[in-house]
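Below: one structure, written as structure tokens.
With one protein chain held back, the other chains of the complex are shown just where they sit.
We call the chains A, B and C, going by the order they appear; numbering starts again at 1 in every chain.
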Amino acid sequence: MISVRVQTEAFDPGVELAALEELGGGGVASFTGIVRGDGDLVELLLEHHAAMTGAAMETIAAEAAGRWPLLGLTLIHRVGALTPGERIVFVGTAARHRGAALEACAFLIDWLKTAAPFWKRERFANGTSRWVEARAEDAEAAARWR
Amino acid sequence: MISVRVQTEAFDPGVELAALEELGGGGVASFTGIVRGDGDLVELLLEHHAAMTGAAMETIAAEAAGRWPLLGLTLIHRVGALTPGERIVFVGTAARHRGAALEACAFLIDWLKTAAPFWKRERFANGTSRWVEARAEDAEAAARWR
Amino acid sequence: MAIDILYFAWVRERIGLDGESVTPPDDVVDVAALIDWLATSSDAHATALADRARIRAAVDQRFATPDTSIVGAREVALFPPVTGG
Partner (left out) sequence: MAIDILYFAWVRERIGLDGESVTPPDDVVDVAALIDWLATSSDAHATALADRARIRAAVDQRFATPDTSIVGAREVALFPPVTGG
């Protein structure tokens, strides 16, 4: 089971985990990314290359499925306007054993950060806004899987 | 927030994740262990050293909290009789950034497997039963964090 | 041949366009040459594309490098390094 979704709507990690738990594996791992309200952030705007995003996420999912013996994986990325505390991204993996589930989960979020066409713009309480800069650590985190 | 629980009752990963998401971090990671129904398993019996288990889990939690900048962590381990598909164990971590949450989550489940006094007995459809043997891989997985 | 150029994030904002259809000269055969050529279109293009090290591209919706060929491509997207997740 590979489920990849790009959506403006909220999602429920509990529901996503339950679907992964149904697959008969012994381990389900997840990562949920949440909008932090640092520095009076009032809104995070997620832009993406809509025609390309789904395929890019499918490519990342297929890479994980090829590397680890997964029973299932779920990738959800939200787009549009989000406020602090809202969930942005969800990665869930199911496998017979925990190692594959945990490693694939870490791989998937590292790669989602660097290999899918999303851009974040932050808007602050004082009216200013700025595009989030890519972090060198994210490129390094993704590179360790090569 | 450190929450450590040993219980016979079921738990809800969605509820546990929601509590971790409330802590203001940007990342929440989880691992849920589930009883696999391999080889006609009908029941898994979890025995533990009841007077010691809580303290052992607190020690493991404190070790993780000392190594990674966590905003919160939750450890739940069930005891008693479980059937295939039921959740046995839950590890959840919250941190500002994903790296700490993901690494601490993997550390916690590796250590729970080797540094908490639980023993599993499997009962099969044909009436036989056996104690689960400790796996060398589990000791190795725990050792990589030393 | 006409190519659809798409812009995202601050590249889009600085150029002031979501995209445009262009027909580059025949000697513009790769991503790097295309960016050089687009940068001559207007002051806004020049400014938006000035810092080549911070411009990334996708050719026909696959991530590309400066030397990726654009010959026969229908779409080239230009954008800053991605920041999803």
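Rule of thumb we're sticking to: a contact is a pair of C-beta atoms (placed from the backbone, for glycine too) under 8 Å apart; a residue touches a chain by one contact, two chains touch by 3 or more.
Here the structure is a predicted model, which is why all the values come from computation and not from measurement.
Trainee: Let's see if you follow the contact definition: name the visible chains touching the chain that is missing.
Mentor: Its contacts among the visible chains are B.
Trainee: Please identify which residue in B:5, B:36, B:96 or B:120 touches the non-displayed chain.
Mentor: Once the missing chain is taken into account, the touching residue is B:120.
Trainee: Which residues does chain B use to touch the chain missing from this display?
Mentor: For chain B, the residues touching the absent chain are 33, 46-49, 51-52, 55-56, 77, 88-89, 109, 112-121, 131-134, 138.
The working rule: only the chains that are shown with their structure count from here on.
Trainee: Draw the chains as dots and join the ones that touch; what shape do you get: line, ring, star, complete or other?
Mentor: Chain contacts: open path, no cycle.
Trainee: Using mean Cα positions as chain centres, tell me which chain lies farthest from chain C.
Mentor: Comparing chain centres, B lies farthest from chain C.
Trainee: Between what two chains do the most C-beta pairs come into contact?
Mentor: Per-pair contact counts point to A-B as the maximum.
Trainee: From the C-alpha centre of chain A to that of chain C, how far is it in Å?
Mentor: Each chain reduced to its C-alpha mean, chain A and chain C end up 26 Å apart.
Trainee: Just how far, in Å, is the C-alpha centre of chain B from the one of chain A?
Mentor: The computed centroid separation for chain A versus chain B comes out at 23 Å.
Trainee: I'd like the Å distance between the centres of chain B and chain C, where a centre is the mean of that chain's Cα atoms.
Mentor: 49
Trainee: On chain C, where are the residues touching two or more other chains?
Mentor: 85
Trainee: Which chain A residues sit where two or more other chains touch them?
Mentor: Touching at least two other chains: 33, 109.
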